[in-house]
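First, the structure itself, so that you have it in front of you.
Note that one protein chain is taken out, while the other chains of the complex remain in position.
Order as written gives the chain letters A and B; numbering starts at 1 within each chain.
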Amino acid sequence: MDKFSEDFSSRHIFLMVLLWTFFWCSLSFAAEQPVSDLTQDCIACHSSVTPAIVADWRRSAHSKITPTKALERPELERRISTNTLPEQLKNVVVGCAECHMVNSEAHADIMNHNDQKVHLTVTSKDCATCHSVEESQFQKNIMAFAHTNLSQNPVFGMLMKTINGTQELSKKGTTIKEPDEKTNSESCYSCHGTELKVTGKKTRSTDYGDLEFVELSGWPNDGVGRLNPDGSRGSCSACHTRHQFSIEMARKPYTCSQCHKGPDVPAYKIYSVSKHGVMFSSLNKEWDFKAVPWTVGKDFNAPTCAACHVSLLVNQERSVIAKRTHQMNDRLPWRTFGLIYAHAHPKSPDTSIIRNADGLPLPTTYSGVPASEYLISPQEQKTRKETLQSVCLACHTPDWVQGHWGRFENTLKTTDAMTLSATKILMKAWDQKLADKTNPFDEAIEKQWTEEWLFYGNSTRLSSAMLGADYGVFDRGRWFMGKTIQEMLDRLNFLAGSKRK
Amino acid sequence: MDKFSEDFSSRHIFLMVLLWTFFWCSLSFAAEQPVSDLTQDCIACHSSVTPAIVADWRRSAHSKITPTKALERPELERRISTNTLPEQLKNVVVGCAECHMVNSEAHADIMNHNDQKVHLTVTSKDCATCHSVEESQFQKNIMAFAHTNLSQNPVFGMLMKTINGTQELSKKGTTIKEPDEKTNSESCYSCHGTELKVTGKKTRSTDYGDLEFVELSGWPNDGVGRLNPDGSRGSCSACHTRHQFSIEMARKPYTCSQCHKGPDVPAYKIYSVSKHGVMFSSLNKEWDFKAVPWTVGKDFNAPTCAACHVSLLVNQERSVIAKRTHQMNDRLPWRTFGLIYAHAHPKSPDTSIIRNADGLPLPTTYSGVPASEYLISPQEQKTRKETLQSVCLACHTPDWVQGHWGRFENTLKTTDAMTLSATKILMKAWDQKLADKTNPFDEAIEKQWTEEWLFYGNSTRLSSAMLGADYGVFDRGRWFMGKTIQEMLDRLNFLAGSKRK
Partner (left out) sequence: MDKFSEDFSSRHIFLMVLLWTFFWCSLSFAAEQPVSDLTQDCIACHSSVTPAIVADWRRSAHSKITPTKALERPELERRISTNTLPEQLKNVVVGCAECHMVNSEAHADIMNHNDQKVHLTVTSKDCATCHSVEESQFQKNIMAFAHTNLSQNPVFGMLMKTINGTQELSKKGTTIKEPDEKTNSESCYSCHGTELKVTGKKTRSTDYGDLEFVELSGWPNDGVGRLNPDGSRGSCSACHTRHQFSIEMARKPYTCSQCHKGPDVPAYKIYSVSKHGVMFSSLNKEWDFKAVPWTVGKDFNAPTCAACHVSLLVNQERSVIAKRTHQMNDRLPWRTFGLIYAHAHPKSPDTSIIRNADGLPLPTTYSGVPASEYLISPQEQKTRKETLQSVCLACHTPDWVQGHWGRFENTLKTTDAMTLSATKILMKAWDQKLADKTNPFDEAIEKQWTEEWLFYGNSTRLSSAMLGADYGVFDRGRWFMGKTIQEMLDRLNFLAGSKRK
């Protein structure tokens, strides 16, 4: 190589490395986006006070695009849905102030914070400013009423009291104390959502001088059916974890496991051992969890919870397989979560209004008669079934799908039959005064009966629905449905023996 | 820089970027492989009808190499094993037609599909066309008989009926209905495999006109011991998930968790908390799950299920540490899965032929006497133990390995001793007519006894084998073996008390 070439080459190589580096960097770091003055004020202090919150937000889509630009995307790719963007949100990214200072007139939890009106909580109604369609779907979701459906239902109220109230020994057995608010908040209401109520204000001295803060009962909480201080229902952060609001995270099944893993509703565990879950665990590092719309076979090879129940799915020609929904039961004909029996989904998300033939706020009677006028019609069930089946059919043939659903609906019947047998034993105990019907959850035999449907029935049905076989057999499945019946029979016998003497 | 250089540079940089890009792309996308005309016909419709199946297949090794080329690889790297490739498979990749139209004369599930004879299911025998060695090993695997070993064993038949049949209250207690085929298919047979039988044909109108489809009982299913419509046994797809057939997935432990996670056989859970499992979970993103052969210390740093039980392992000098086997118990001296006691592995994969000293099809009597003539010899146990220990010794010193195995074989004895105590209590109940021996699984005290060995004995033994300590203590381990004995004693006492009156 001659001298010229050599010089040229080395200079050139240096330049290439630089340019190449620049090229890659320019892909990674998008141009700086406009941040509102108010948000810049927030960040000025909070990047020191709560550094991880600010760091989290910087990774979010919220910090990287203005709502106006987000609305300009092709419809299928769009991630916001309002048509009436408030003026102040149009040309800035969605930062602290854009969420914590919106709709402030409605917020009881407003505080004077460095001369600004800031509210502590961000509510479903606040999110609806940009995500109006999703929020209105969510309000039809039974989950939006998760708090109300517990707190306004006297039967479930007894269950909560039995679980959360401390028991003290009494002459006849035990008495249960009324549970305290702290316990309810961290147990049932942790997932169902608390009621956030402003109880006062207090001043705290900070590095930035004395500041005023609101005090809230039920705080902290991001339960899905939270009652908010602006009168709205629901915390979007239950699934869209603040402050990164990562769609990747919402689409991964771990998010659902927060509330759907225990013996009452072991959906996550069942998914994990299903073929779908095994594919996810083994292969997901190569999937694209951020693509909108979500393309079956290209972005992912097996469904997560979100794929079947929530997400906008398309095929590789961009035909829509399933529309996005935040009314999760949109694609569900049956409520497999037995209370006490499997049943068609309730019409209203507010299930506390249901009255069965015995006048109780339950979707069926103790012996299994459905409160049909409060439940969706067979026609509506058919529609919802077909919606979900259209997702199945992206990967499975019609014979596969029919075979699967045939088994599932058979299992609803057999688990209901087993539950009925357990219920009949309990009714004998009640009739023979071996147990007291007043609270159906507080005695040992009643607790066995509760587990029959709440643990073992639910597990068997969900196992059938999502193909996690052993959760329908030995892992809190049919084995335990049968065992509970036998143990209830023995206990009835022993109770009768004890009484006779 | 002079004008020439500058021009040259920018032109050149542009070219470099192009070429670099091309270079990388060429690494990623191998040259187009020859797809048979028949398979192209399949894809023409099915890329719309079942897009994710086609997308999955495109990612598979099957779509990327012809069997002829696959056979040309050095022996250790080879992933197929036949010497007699059918002519039509030699020079095309393995697509839809190559599997769904092979051996069609044997397939009862054949259908006339666009003027072609296509069979719905692909069986172990179909896979053997290219993977003959693996398939013949698998046929010696007890898993290949997983269906038969349940369906042809009257004792296990009673267990299945007790689990899957619904119970109705009767005067004396309960009666159990014969379980329906749908329930059996989605519970026990989900893992063990169903029997696929053609029950008829039907015509369905599709986007491509009216088409004929076969109807199969037991469908869908990919259980490991499935009885296929071509008379063969086994679904390779149980572990080699269709249609990507990813070796990465088969080697990751999630695959095994599909059937080996529940309380009867909690292998996956135990692995997860073992040092091996923790290393896998923490570090596997940097391992190579696709390399064949699989090099210990280079491709992976801790074994998965496959490494110890299946895979071809070599050291960094390419010396073979363990030969590939699809007869999983090739490396297993003991069957820790107690039925009722731990025992030497059965000689034949068909365990329904076993008769113990009491004439029952079980590997031991109720009191633990092994049916030795049906079980492998101590010499064969020694061979298998040494085969597995050669895997241990790749990372552990001989004293480590001896210490570990000494504990393991001691635990087989102590768990058997505990099971014997529980069995003696049950026998008392039977003798004193407090329980009915006819079905040993249907009464509460019998169910406790079953859990003693099926849940707690198995968990303790597997915990010992794979180093997941708490599964041998508090997590369904020894604590529960002891508790069950005490509760059985109390129950015997209470049953006697109830009877006396």
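What we mean here is this: contacts are C-beta pairs under 8 Å (C-beta built on N, C-alpha and C of every residue); 3 or more make two chains touch, one makes a residue touch a chain.
These numbers come from a predicted model, not from an experiment.
Chemist: Out of B:157, B:297 or B:378, which residue would touch the omitted chain in the full complex?
Modeler: Considering all chains, including the one not shown, the answer is B:297.
Chemist: Among A:102, A:259 or A:362, choose the residue that contacts the chain missing from this document, as touch is defined above.
Modeler: A:259
Chemist: Among A:270, A:296 or A:495, which residue is in touch with the absent chain?
Modeler: A:495
Chemist: Tell me, which residues in chain A touch the chain that this view leaves out?
Modeler: Residues touching the hidden chain, for chain A, are 1, 5, 9, 12-13, 16-17, 47-48, 50-56, 59, 120, 162-164, 166-169, 173-174, 180, 182-183, 185-188, 190-191, 204, 213, 215-216, 219-220, 222, 241, 244, 246, 248-249, 252, 254-255, 257-259, 261-264, 285, 442-444, 447, 454-455, 491, 494-495, 497-498, 501.
Chemist: Mind listing the chain B residues that contact the chain we can't see here?
Modeler: These residues of chain B touch the chain that is not shown: 8, 11-12, 15-16, 19-20, 23, 272-275, 277-279, 281-283, 285, 296-298, 301, 315-317, 393-400, 403-404, 406-407, 410-411, 414, 417-418, 421, 424-425, 463-464, 467, 469-475, 477-479, 482-483, 485-487, 489-490, 493-494, 496-497, 500.
As a convention for this text, only the chains that are shown with their structure count from here on.
Chemist: Where the centres are mean C-alpha positions, what is the separation of chain A from chain B, in Å?
Modeler: 33
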